[in-house]
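The structure under discussion is supplied below as structure tokens; questions concerning it will follow.
For this view, one protein chain was removed and the others were kept in their places.
Just so it is clear, A and B label the chains in written order, and each chain counts residues from 1 on its own.
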Amino acid sequence: MEHLLYWVGLAAVAVNALTGVLDAGRKNMDLVGVVMVGSATALGGGTVRDLLLDRQVFWISDQTYLVAALATTLLVFFLVRGLRLPPRLFLVPDAVGLALFTIVGTQVALEWEAPWLAASLLGVITGVVGGVLRDVLCNDVPLVFVRGELYASAAWAGALTLIGLQALDVTPVVAAWSGMVVVLVLRFLAMAFRITLPTYTERK
Amino acid sequence: MEHLLYWVGLAAVAVNALTGVLDAGRKNMDLVGVVMVGSATALGGGTVRDLLLDRQVFWISDQTYLVAALATTLLVFFLVRGLRLPPRLFLVPDAVGLALFTIVGTQVALEWEAPWLAASLLGVITGVVGGVLRDVLCNDVPLVFVRGELYASAAWAGALTLIGLQALDVTPVVAAWSGMVVVLVLRFLAMAFRITLPTYTERK
Partner (left out) sequence: MEHLLYWVGLAAVAVNALTGVLDAGRKNMDLVGVVMVGSATALGGGTVRDLLLDRQVFWISDQTYLVAALATTLLVFFLVRGLRLPPRLFLVPDAVGLALFTIVGTQVALEWEAPWLAASLLGVITGVVGGVLRDVLCNDVPLVFVRGELYASAAWAGALTLIGLQALDVTPVVAAWSGMVVVLVLRFLAMAFRITLPTYTERK
């Protein structure tokens, strides 16, 4: 499980760095701007989780994550710049990053003995904060606040799936993969069919 | 005193969640948006205080606060949505939340052995951060920056009242209530009579 978490964490960092670069690139930022947005997207969620759990920040205790974020950022910058990519393309890695980070974040919070409800929210925070930072730094409305599409709620459902399955004695690895699948399926369904939640003023 | 602090803290969480929901509702957010804004308003100030004090975050060490924030948020959401409330109404719970959080925050910082000036500022931070997060997430100008009305300064006066009275050997409970009254009275006077502070370019 430790092993799986480590690689899923690295993959999440790389995927989120990729979305950061694609977004920063659309805004014509320079190299340092792109590196900053890519790193903040890749490392922001886990950093906030570690601060809230009073745990050593993961990219300071293991510099590999930092190197992964910087390397992905630079690689994508030099490979992709100049290309015109369809803007909706980056919604796919964004959903993958959301799923990976939510599950890693929930699992780390549980191991750090956070109570289950707090752990599920820490998972959601790990999943969404990187993207929120990216969107704020690039001056977009954060995807998590775009009305009418499941985003944080998809992450929350995945985190609760992981916690529920573990409470039912499913093996941790199966529970983790199931949680990720739940996030991804809900997020893709939401984008495909524009699934919405009730809004405040609906009842007229 | 511990006992008083605990209940005042829970009341502050509920009152701040209420203001978050009212504000998010005005912006037609959906259920998840409302829950996120309500929770951030309710838990943001204390979270920042605990991070600065290197103390375990209060809603992770005691999940009751988290349940109180979520329950208030959902209750207000389903009770109030569809109603048209006068927009200035929410200034009253906002002032109450400011007073409660400022006093709890100052008291916790003192118990955590912060020096007095730092403790008074940590009280102000606990009081105002929740509302700032709410206003930023709802895309309003934060109330604390609205020119011409005491807000952070009312909180600071209350925090200094608490610290001063305790230094004069007044019992902690009396000092706490006095501090809360000072914040509320100053804030309501400021709103009623538009009391202002000197501005930078006044001297012409």
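Keep in mind that, in the parts below, contacts are C-beta pairs under 8 Å (C-beta built on N, C-alpha and C of every residue); 3 or more make two chains touch, one makes a residue touch a chain.
Predicted model, so just to flag it, every value in this text is computed and none were measured.
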Sole contact to the chain not displayed, among B:N28, B:Q63 or B:S153: B:S153
Option touching the unshown chain, where A:A24, A:V104 or A:V124 are the choices: A:A24
Of A:F77, A:W112 or A:F188, the residue in touch with the unshown chain: A:F77
Chain not shown, touching residues in subunit B: 51-54, 114-115, 117-118, 121-122, 144-145, 147-148, 150-153, 156, 196-204
Residues from subunit A at the interface with the omitted partner, ascending: 24-25, 28-34, 36, 39, 47, 51, 54, 56-57, 59-60, 63, 66-67, 77, 81-82, 137
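We adopt the following convention: only the chains that are shown with their structure count from here on.
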Whole-Å gap separating subunit A and subunit B, where each centre is the average of the chain's CA atoms: 30
